[in-house]
Each structure stands twice: as structure tokens, then as C-alpha cells.
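Sharing a structure here in C-alpha cells format.
Removed: one protein chain of the complex. Kept in place: all other protein chains.
Let's turn to chain A:
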Amino acid sequence: MTVVLAHADSDPGRAALAAALREAADHAERLVVVDATRGGARPTVADLAALEPDLVQALRDAGGEVVVDEGSVADPSDAVVQVAQRYDARLVVVGLRHRSPVGKAILGSTAQRILLDATCPVLAVKPA
């Protein structure tokens, strides 16, 4: 099975990365990382290993692996859902950040769209 992470280089994004690595290690699964920022650079496995060296090692020791992939559609949330469907993922992990009521009213949210559109369970993680 597979866990898909909606990756963003932010506090909630890093919290989500840690949670996703633990989830994948628990089940000795593959973690597929998808960039969920607009126009953001696609992360490399080395970048991720630098962020969470211990957890990545733990996942590898457990027999899992980390790979980076991307969808073929422009919108980041659609891309995450698309990749999750292509891998038939067990779980999608997203980071949530605090948003003011006004911010919620005016602007949408990538995380929210993933929550609503995903066809598998979603784990939402907040930064500590």
C-alpha cells in the first residue's frame, strides 16, 4: 500500500511530513511525496531526508521507501488527489495551518480541497 503526502515547505507541511513518515514506517509502506504548492519546486528525496533524517532512516529500515511524483494537472490539490488515485493510496496526509475566518471566507484552501475531493481517508496534521 501507499501513503501520499501533500508536501509544502512550511511548518504544517513539515509536521505532515513527519506524520506521513511515521505512518508509512508503521506499515512498511511506500511514501509518495507530491508538491502541493503553486509553482513550488518539486522536492527531491534528498531534501526530504535532510528535513527528517531519523524518520526517513526509520522508514527505510522498516522496509519502506520515499519517492517523489507529480500529477499531470495544474492545480496542486487536484494533482495530489490524482496521484493518490493513481497509486490507489491507503492514506493522504496534509498539513493544516491556522486561518482567520476572513481568510477562509475569501480564499479557498488547497488542504480543504484535498479533504473534500480525496477518495481515500485523509490525515490532517497541525504543527505543534
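For this structure, a couple of remarks:
We adopt the following convention: contacts are C-beta pairs under 8 Å (C-beta built on N, C-alpha and C of every residue); 3 or more make two chains touch, one makes a residue touch a chain; residues count from 1.
In this section, contacts and distances are computed from a predicted model.
Per its UniProt entry, the chain excluded from the display bears the name "Tripartite tricarboxylate transporter permease", taken from "Tripartite tricarboxylate transporter permease", "ABC-2 type transport system ATP-binding protein", "Transketolase subunit B" or "[NiFe] hydrogenase diaphorase moiety small subunit". Interface residues of chain A with the unshown chain, by the touch rule above, are 8, 10, 13, 37-39, 71-76, 78, 81-82, 85-86, 97, 107-113, 117, 119.
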